[in-house]
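What you see is the complex with one protein chain gone and the rest in place.
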Amino acid sequence: MAIVIRNGIQETTLRLLQYVHAATARSASCGVILAPCAKLNSKTLELAKGLLGKNDDSVSVRLFHDDPNQVLCAVLDGGTLASTHYASLVLKDFLQPQHLLQGQLIVSGFPESAKPTESAIAAFLQQAIQSRGNDEAIQFFTAAHAETSVLIADPDDLVREFIKIRLELKGYRVYEAKDGQEAYDAFVRTAPDVVITELNLPILDGYQLIRTIGRQESHDGKVIVLTDKQLPEIRSRAYESGAADYVTKPLSISELEWKIKRLTANP
Amino acid sequence: MRMLEYYLQQAANFMREFLLGYGYFAMYYALAITFVYFLIFGLSIRHTFPLQRGIRYNRVRKLSGSEHLPPVSLLVPAYNEELMIKENVRSLLALNYPEYEVIVVNDGSKDDTARIMIDEFRLKEIKPFVADRIKTEKIRGYYHNPEYPNLYFIDKENGGKADSLNAGINLSRHPLISTIDADSLLEKDALTRIARVYMENPEETVAVGGNVRIVNSCTVEDGMVKNIRFPKQWWPALQNVEYMKAFLGGRIGWSAVNGLIIISGAFGVFQKDKVIAVGGYRGGYPGEDMNIVIKLHRYCLENKIPYRVGFCPDAVCWTQAPDTYRILSSQRMRWGRGNLKNMIEEGIHMAFRPRYKVFGLLTLPYNILFETLNPYFRLSGLLAMIGYWLLNMSDWRTVAVFLLVNFFSCFILSLGALYIEEKAFSRYPKLSDLNKMMLYSFLMFLGYRQVGVLWRFLGHVDFFRNNNTWGTMVRTNFNK
Partner (left out) sequence: MYINIEVAIKFLYALLVLNVGFAVAVYAMKIRKLGRVRTERRFEVKLKDYLTYILVHIEGNEPLNAPPFALNKAERQAIQERLNDMIENFTGTARDKCMELCNRLGLAQAHLDRLNKGSYSVKIDAAYHLGCMRVREAVPALLQLLETHKLNSSLFVIARSVAKCARDERDVNEMVRIVLRHNKGFYDLLVDMIKEADIDHGALFAEFIQRDSHEFVKIGLCGLKDYTDPTVASAAYRLIDSPDGAIQSKAAEIYLKSVHFIPRNVVQKLLRHPTDEVRVLALQAIADLRLATYVDVMGNALRDESIRVCDAGAKGLLLLGEGGIAELCGVAAEARGSRQGEYLRMLIEEQIQSLSSQLHDLDRLTRYNSLVYHYEKTFGKRNRIYRVV
């Protein structure tokens, strides 16, 4: 039984690989959406395919349903990660009302998210199969697995969510905390390499968090301060408390990413 | 025998005439109160719309990070607060505000308040230089820890709340001061909201009051109010609707005509130089919160300084309401005593004099006649009713109509307050809370208002007996 399933995965993997290579050989990008899904009849399949291709003319869509694994596969030849992501929204909006969706949609773009190798696609497929039963948000598959873990402490939901999404896409492992106490507990529990924190945190404020982290001998965590305060006194106070770097809001995510890279590059 | 009958007859006729006259007087008195109430409530409702716009269209979070917000010194007088002082001070140190200092003043507590503060924040004694413009009781020491650069602690001999505030004023560095009760929970953006009101007219705004809401039965976590619920117990519930009526229905309207007579001691922001100019807080007697506002009005009006005393209902401070008869009555008697003293000391000199504009011509007469002297009018009204009954003058229909008119004209004011709450703030998420508010607004008339009048009268009695204690105060934790 196990052999049959494995062959099923391998078969689909190879098929997807073929499609993706067809695109990347021409130096175009290729987006793939996988979702655990009930069997679609041919009419529904045609409708879905039409919807997916409607947005962008330069993209050609291949849509098929993998019976043994019960996974719907969509390959968007020529689609970037952005347009593929958007297409996944369209697809979800189409499948959900008809109760065909049985899990989470996983989106990936080649070569943006990963190199188009057999193992990558196999892992991708596995992730899709394992998401069966979840009815949560659309997920990404990415081969980038940085060993760095990051803890973000900020009471503002939007900022936290934004940083989490962006960093996870780059392969960082991200932990969140809404206030100083939660941040400290998370720090002790998960020992992240970098901590990004606001200064104005409830319960334990940013300066104290930085100092307490500095006093931890078991683990050396570098702290980047992310805040909207620009007064030079506050900046120097942050550095005095032990912060390694300082980023002001409104936020530029690329600046933040560079600073994280720089801080974790040095051993 | 016939002579006696004759004289009794004459007396009865005289009484009838007198009571008839009194009846007209009472009617005019009631009409006057109703008129002023309706005027103020009408103003409150009318003012709700621009107020709501000011709240909705200002991005408070962004403003909280601005370096142009005025620096504020928070003064926190504390007496026997060992239970909650740690958490409350930590909560005050974590406000969303760029530049402020927290000055905690220990008013000679008999418990461990001072020791807990010093231990918790590892405070060391310092010798700052302190202005001495206002005299206070002896200071035992000033404490500070550079790791908490915004926190200062003053340990002093007992002298009362006003005295502690004055000591805090002497140490404070910033041009704005804010008085906070040690047991109240300030919302994180409350200071920013008041600062916005201040910044729109910085020179003229001498004082801004915040809104005080009742935290009983709400869940409090980590110094923040998480689940807002209407209080479950009787006394806090009645006080809740009473506060809403007074703050939302009353203070908004009064501040619109610049006739606000009181800013809660639990949360208010003042211009320091004006407070010092009027001699600081008057100690030795309750009612210093009303006293300072009256003095500010007088100072500005006498010196022809353009000014306003504002009210910012979206800046919220949560406080625990007394939940037993004993504590509540003691509080209200204290208020009654303080009110009377303020009227005698300050109010009488300003009432009915055009020099003092709205404050003198409307606020103070209203306060003296309809608040301070209210118990006496009600008492005489009660006696008159008895007289009517004895002399068979009463017509049940008239009495019923009178009572119903009285009830509905008061109830509509409660409804007005609920309307404002729903329109501009809508803090209570559940429909059941609204039902309870309606119910308790109704129940207020079945004894709560009456017993309030009694407490006020007893407060006056205390005043005349020169009784000057603070009565019973029992601290309990939040989350009850």
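First chain written, first letter: the chains are A and B, and each begins at residue 1.
One rule holds for everything that comes next: contacts are C-beta pairs under 8 Å (C-beta built on N, C-alpha and C of every residue); 3 or more make two chains touch, one makes a residue touch a chain.
These numbers were taken from a predicted model, which means no experiment stands behind them.
Engineer: Out of A:R62, A:H85, A:R237 or A:K259, point to the residue that touches the absent chain in the complete complex.
Structural biologist: Considering all chains, including the one not shown, the answer is A:H85.
Engineer: Tell me which residue among B:P50, B:P149, B:G284 or B:G447 touches the hidden chain in the full complex.
Structural biologist: B:P50
Engineer: Among B:I139, B:M199 or B:L458, exactly one should touch the missing chain; which is it?
Structural biologist: Going through B:I139, B:M199 or B:L458 one by one, B:M199 is the residue touching the chain not shown.
Engineer: In the full complex, which bits of chain A touch the chain not displayed? Write them out.
Structural biologist: 55, 80-83, 85-86, 88-90, 92-93, 137-138, 140, 156, 158-159, 161-162, 165-166, 169, 230-232, 249-254
Engineer: Hey, which chain B residues sit against the chain that's not shown?
Structural biologist: 20, 23-24, 27, 49-51, 53-54, 56-59, 62-63, 66-70, 127, 129, 196, 199-204, 395, 397-398, 401-402, 404-405, 408-409, 411-412, 415-416, 418-419, 422-423, 426, 429, 431, 434, 438
Everything below uses one rule, namely that only the chains that are shown with their structure count from here on.
Engineer: Which integer distance in Å separates the CA centroid of chain A from that of chain B?
Structural biologist: A distance of 53 Å separates the two centres.
Engineer: Touching residues of chain A toward chain B in the complex: what are they?
Structural biologist: It comes out as residues 156, 179, 181, 200-203, 205, 208, 211, 227-231, 237, 249.
Engineer: Write out the stretch or stretches of chain B touching chain A in their complex.
Structural biologist: 61-62, 64-65, 67, 90, 93-94, 96, 98, 147, 149, 188, 222-224
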